[in-house]
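Left out: one protein chain. Kept in place: all the others.
We just call them A and B in the order they show up, numbering each chain from 1.
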Amino acid sequence: MIRLPFLLFFSAVLFSAGIYGVLARRNAVLVLMSIELMLNAVNVNLVAFGSFLQDAALTGQVFALFVITVAAAEVGIGLAIVILIYRNRETINVDEVNLLRW
Amino acid sequence: MVGAQEVTGAIADPGLTSLAWIVVLLPLVSFFLITFFGKRLPAGGAWIGIGAMALCLAISLGILLHFVQGGEASEASVSWFRIGPLEFELGQLVDGLTAVMLVVVTLVSLCVQVYSLGYMHGDARFTWFYAVLSLFTGAMLDVVVANNLFQLLVGWELMGISSYLLIGHWWEEKENSNAAIKAFITTRVGDVPFMFGIFVLTVAAGTSNIGRISEVAETGEASTLLITAGALLLFGGAIGKSAQVPLHVWLPDAMAGPTPVSALIHAATMVAAGVYLVGRMFTVFVHAGDVALDTVAIVASVTMLIAALLAMIQDDIKRVLAYSTVSQLAYMVAGLSLGEAGYTPGLFHLFTHAFFKALLFLAAGSVIHAAHTNNMSEMGGLRKMMPLTFVTFSIGSAALSGIPPLAGFWSKDEIISTAFREGNYFVWAIALVTAILTAFYMMRVVLLTFFGAYRGHGHPHESPPSMTGPLALLAGLSVVVGFLGAPQLNAVFADWVHFGEEAHAEPFSYGFAAVSIIGALLGLLVGYRLYRGWRERDPVRRLGPFYTLLERKYYLDDVYLKGIVRPLQYPIPRAVDWTNQRVLDGAVNAAAWATKKLSLGVDVVDKRAVDGAVNGVAFGAGATGGLLRYIQSGNVQRYAVFLFVGVAILAIAITRF
Partner (left out) sequence: MSSQEIAFVIIAGAGSLGAIRLVTSKNVVHAALYLVVALASVAAVYLILAAEFLAWVQVLIYVGAIVVLLLFSLMLTKAPIGRETLDNQQRGMALLVAVGILGGLVYLFQDAFGASSELNPQATRTVDVGVSIFRDFVLPFEVVSVLLLAALVGAVVIARKDEWAEQTGRGADLGARGGTERAG
């Protein structure tokens, strides 16, 4: 037996830490890591609610799997972009990448 | 419904009109084909685009034939999606106006694509260029065919993005990518009211179907206020796309794109869309309050004149043409603003202008291709080296100046005389003055470019047949299309495109025609006298301070840049920084000082307290500035802060209320 709020609070902590990381880190790779953290927080919630609702179709777990897949794709593309930016501008600090500013 | 004719003995058979959707789809399919397979194909897939466009042109001609034979308008749609009570369709509305526009767009696009074979030869992104050309044309065709405003909006925005891609085609130069961004953002400024106009009319009519909205406006089912608001907001979109004052600033800069793109933007797509929109939604404008058409008339008149003045002083040949486009678009809009009588003349000018403006741009491109410069001060004497380009360009110029019997004369004269007949002397006078100016600056361009001695370097020579071929075709059309609207020849154009049930051709008045012709000749004569020989100092410079005003484009760009863009970019953060350093530190120091001196006496304390208050106010200003600064910093993470805060507020609002 485990109480649901425990899980939810844990995911809230992970999510907030992720938000802090996204907002406060300059290094693009660290920002990507923080985004992974937020996605994991969502997954914890999905699985927790799936278990809580006793869903026969295991929707929560299946969606967590999908989220993991999408996250993997996102990291792949994200890192490719980071490498490209580094190659062109020799920096991956997100606050220095502002060419699109008019 | 606009253009839904009930011709007696009409042909019930829809003919080829039911195929209009294919005309829209083909360029989009060719966009994907070229994007994915173009590089592996010979000639970079250009032939896919050209082939698709030729097919589109064939179908469009078939559709036009249907209307030539007196066929009826048709409408067909499938359900797209529903939101609550609102149902959205995906459909086509084909009437005379649609048919004419289909032919114009596909024909010009075909010419441009064939021409680009030569002009863009060897370009690094040749394939991509052709792909986006197809997308651009497809988007415009969607706007033309759409039977509802949301579908129209999709094409409208697709055009926005493809114009961005094409203007910035040579984005390696920062200037070009800036021009692309400017075009995109400036037209977007107009798109916002446009979107709200769609919302207003959709709410008023309960559907976004254009025919239904027109009915509602006509029968007065919706309040006039709502219809007026809708009309004005829609016109906002037309101002942006058709480059009317005050959003005309993007069009001259859009010359940074390859010349075929300029031809396409200026003749067939993009800027034509705004005028077409007004024509398509004309019932709404006519039945809206007077303020709607009055606003349209004023904007058009102002645009017409100031753009023509700007065209006089440009050295860049493409910029002259760009400003002349702005001015001619204003002609069309002014024609429409005259009410029901101005409907056919306005759209007829759109029709004829497409041919000779495409011709002028492609000819100018041919000149630029040969002389490797845009500046007329480095051209001159090209008539012997590029005879075909010279002849076609002259035909285009004469057509634009309104010399009979070329295309421009018929449509322009119709607008001018209609303005006089409708009693709108303001529009009439300005249109006449603009006609003189137009003739003047076109004469200037022709003389500076093709006459005198060659002032540039290198050896210009005539362009390849893939470029001159379209020129010859368009020149021929520029000569003949005017007769479609000639009253002496039954004004067949009015049979295809007219407002209301019955086509009523305006009587032709030789008096008005004489005035127009004299005006045009006057402009040409003045231009000839002034520019017969080349001088180092351009005669228009004698205008003195007025010249400076024109050269600075009425300071509009500066106003936009310094009044809107920069404050959001640098000075606010800098001011905040300054206040932070001076005022904040000052406040802290003053407070410490005040504490230290507290024992020294009440009067001193008094002074310091006053100081503190002053500093407090300054601090308040600084803090406000600091808050403002966060709005536009160009820092992604700053924007992310807003994102998260916004999401949090939304989440709380949704769960709590």
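To be clear about the criterion, a residue touches a chain if its C-beta (ideal position, glycine included) is under 8 Å from a C-beta of that chain, and two chains touch if they have at least 3 such contacts.
If you're wondering where the values come from, they're calculated on a predicted model, not measured in any experiment.
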Subunit A, residues in touch with the chain not shown (by the definition above): 1-10, 12-21, 23-27, 29-30, 32-34, 36-37, 40, 43-44, 47-48, 51-52, 54, 57-59, 61-62, 64-66, 68-77, 79-84, 86-90, 92-93, 95
Touch list for subunit B against the chain that is not drawn: 124-125, 172, 635, 637-638, 641, 644-645, 648, 651-652, 655
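Everything that follows uses one rule, which is that only the chains that are shown with their structure count from here on.
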Touch list for subunit A against partner subunit B, complex: 19, 22-24, 31, 94-95, 97-98, 101-102
Residues of subunit B touching subunit A in the complex: 178, 181, 185, 565, 569, 634-637, 640-641, 644
